[in-house]
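The chains shown are only part of the set, and none of them has been moved.
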Amino acid sequence: MKHPSLHPHRFFDPDPSVRRIAVELHDSVRDLPLVSPHGHVEARILATDEPFPDPTELVIIPDHYIFRMLYAQGVPLEALGVPTVDGTPVERDHRKIWQLFAANYHLFAGTPTGAWLAYELAELFGIEEPLAPVNALAVYDRMMELLQTKEFRPRALFEHFRIEVLATTDGPSDSLEHHRKLRESPLPGRVIPSFRPDAVVDLLRPTWRREVDALSAACGIEIDSYRDFIRAIEDRRAFFKSLGAVATDQGIESPATHRLSESEAESLFARALKGEATEEDNARFTAHMLMEMARMSVEDGLVMQIHAGALRNHNRHVFRRFGLDKGADIPVATEYTRSLRELLNEFGNHPRFTLVVFTLDESTYSRELAPLAGHYPAMKLGSPWWFHDSIQGMTRFREQVSETAGFYNTVGFTDDTRAFLSIPARHDLARRLDANFLAGLVARHIVGMGDALALARALAYDLAKRAYKL
Amino acid sequence: MKHPSLHPHRFFDPDPSVRRIAVELHDSVRDLPLVSPHGHVEARILATDEPFPDPTELVIIPDHYIFRMLYAQGVPLEALGVPTVDGTPVERDHRKIWQLFAANYHLFAGTPTGAWLAYELAELFGIEEPLAPVNALAVYDRMMELLQTKEFRPRALFEHFRIEVLATTDGPSDSLEHHRKLRESPLPGRVIPSFRPDAVVDLLRPTWRREVDALSAACGIEIDSYRDFIRAIEDRRAFFKSLGAVATDQGIESPATHRLSESEAESLFARALKGEATEEDNARFTAHMLMEMARMSVEDGLVMQIHAGALRNHNRHVFRRFGLDKGADIPVATEYTRSLRELLNEFGNHPRFTLVVFTLDESTYSRELAPLAGHYPAMKLGSPWWFHDSIQGMTRFREQVSETAGFYNTVGFTDDTRAFLSIPARHDLARRLDANFLAGLVARHIVGMGDALALARALAYDLAKRAYKL
């Protein structure tokens, strides 16, 4: 039995008139190259081109979308082989983990994770049946076999996927050695870094001081003051740009923006260096650094991205045992209208500046983000993010954003994935949903087919290239 | 003319391909027994088995869904026979009230109340025409006639409805005499109590002291201290459990959770006993009691339910004249991510603990509740509640929750009704909407028919039994 999500008309509206148009629109974009201006694939994978170890290590262990769902149903993360930071032993038999995953595969019914998995297994590995306890080990073995072939090496897949640009996300002191290596043995598409300074902007991270030292070492600037710090950031941005970066990114709980005076910033930073920064200090510093990052973007032309509204490491038990990014980041209500006002007033009318905003709070789509992006020339809306990068989620985004912001104040699709193999699956889903959304507009005589074809291409390809200056 | 909502395909998508699948899925679950793990039907009705008095007393007077709609259009509650607590006389001619109701029946077009009513009138009383001024009294008389027959006695209807479990909601000092009686003359299904301590947790209720005394009397524990209070609560939980209870419930404005130190709790409780508790005290005590109720649930295995976000008795005029639960409870924006963090950090990873959360703030479905339930093993999402237990409301719930939390982190359908006769109508609506939602997934090739059949059954029956350990 073939997995239902492999149907050629998957995700399209069942109404025949809509579906017919959706098919035509999708056909017009399905083979466009993939542009991935924001994500978390590691450059190392492509630079070293080592074979992927095994299905479990490839699909389950690094993917918090998958293991959080099993965890929510009572499966311990240890039993899934998720590595611990506190030394607790974890399951090492990857076939056993795969079997456990297969036994819980029904949990993903109706989820985007389920749809992506079905696509990966079928399109890459030729496995068209749904995963189940009875076929789990046979599937594992077949995948294992293929993963050892040349065609499944990362660089071969990169070419096979027809990726035109892949942006990674990198820490402020990252040497970008793998990006440098990739420039020496180029791929058929570009792999470029993005500058994400969170580790040195968040004054309260336990590792903050260490990260500042690493930043200092990376650029050879002694960081004894706020002024030094800013110089170091500027230096690193230039370095990232020299290796192809077109954008920065910041992950923040609140998008509040506010410029501190030079002397406030200095004394606040001095407190942080002494390890005396308070929560209030941290919030003020983040708000100030957003202003500074925008100022630098106006100067160096890097696109500024913000990802706002996740309360990180909600589950302290999971955080202590397993560390960061283990599925326990939970969204909070987020305010943009007042928060971004100072930044947009200072830079939002500037023709050289681009600010791409991502949210986890869908209630802000129609209330705040579409009106802001539908007014300020510098502001664009990022695509639905994380929990909302889903079949219904992407539909809600288009429905709630397009009428106020139009299509051209958005930036196309951003896959934002850590899972290299899921990139084509995610673009496939997004292109289908956008085709389907546009087909609905055509069928209701809201846009004509000519406009719809242009929009389908814009959403699948052009807008991302334009917004990120690629 | 037959009421449109009696059509065998009611509530299904008009697209023929979706409808066909919806019919098939619905057929597979329509005859499953009803499981009602949370509601407000009184055990007394079934224990005494007295005939229902008359249509007005059955349908209109106790149902705030109905009389609030007429009130909103200018019909005084007095004219509808709603009993007053301040002695104001009310209409006593129930036929006249029924006539007034019939004259306003059009107000319910497109509402779930209208759909439930149509089902009750047709399925129970054989009345298939819409209620209208011209047929009002004939309908009343026909219903009156039937209500006097053996088949319309509560116990006969309970059997006719094929209820497998019916949970009531009971105050902390309730003697549960009717539940005891029901154990002596059992029905074909279980009737079980649920422990709801709101009356003694809300320190600012005018009746608080009286309720604490009643609690003390009920368990024979002198309550002179917080410690005594906790012992009394634990004692009553054990008593409820001995009579079949599987769950507790709390109605709270804010779901904030925070453990007080023993000494803080004691001094706060002492202030309350002296009648000196402040609003701040009350909020802190509620947040603490949520922690304590969770702790007790881990110990005794009772499922913990919370219903958050209603501002009670918004309309003081209506409250003063008519008392509690008269349709003037209005939702407020509610925060869960930060609020539940302390509770979930302490108990949310515990395998013996189940927390079922109900909300009135739909903006939290995709932003907070689905991500939380899609991570914490203990947390499950309750079904759409109250204003949102409706055709579009239930659809929105599935659309906004399923992709992040999946289906298995929800608890199936909860009818939550005071109106015994509406139970089958509410389950009928829910089963149809879930069948229709799943049919949409099948028609768009997101899930296969096999999975959809399993999910339809899970949503209609299995998940409620599993979550509530029935």
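Order as written gives the chain letters A and B; numbering starts at 1 within each chain.
FYI, contacts are C-beta pairs under 8 Å (C-beta built on N, C-alpha and C of every residue); 3 or more make two chains touch, one makes a residue touch a chain.
Bear in mind the structure is a predicted one, so any value in this text is a computation, not a measurement.
With respect to copy number, the whole complex recorded in this structure file holds 3 identical protein chains, 2 of which are shown.
In this section, only the chains that are shown with their structure count from here on.
Separation between the centroids of chain A and chain B, computed from CA atoms only, is 40 Å. The touching residues of chain B, when paired with chain A in their complex, are 15, 17-18, 333, 335, 337-338, 341, 344-345, 348-349, 351, 363, 366-368, 370-377, 379, 399-400, 402-409, 440-448, 450-451, 454-455. Those residues of chain A whose C-beta lies close enough to touch chain B in the complex are 1, 3-7, 9-15, 68-69, 71-74, 106-112, 115, 130, 311, 314-318, 327-328, 330-333, 360-363, 387-388, 390-393, 396.
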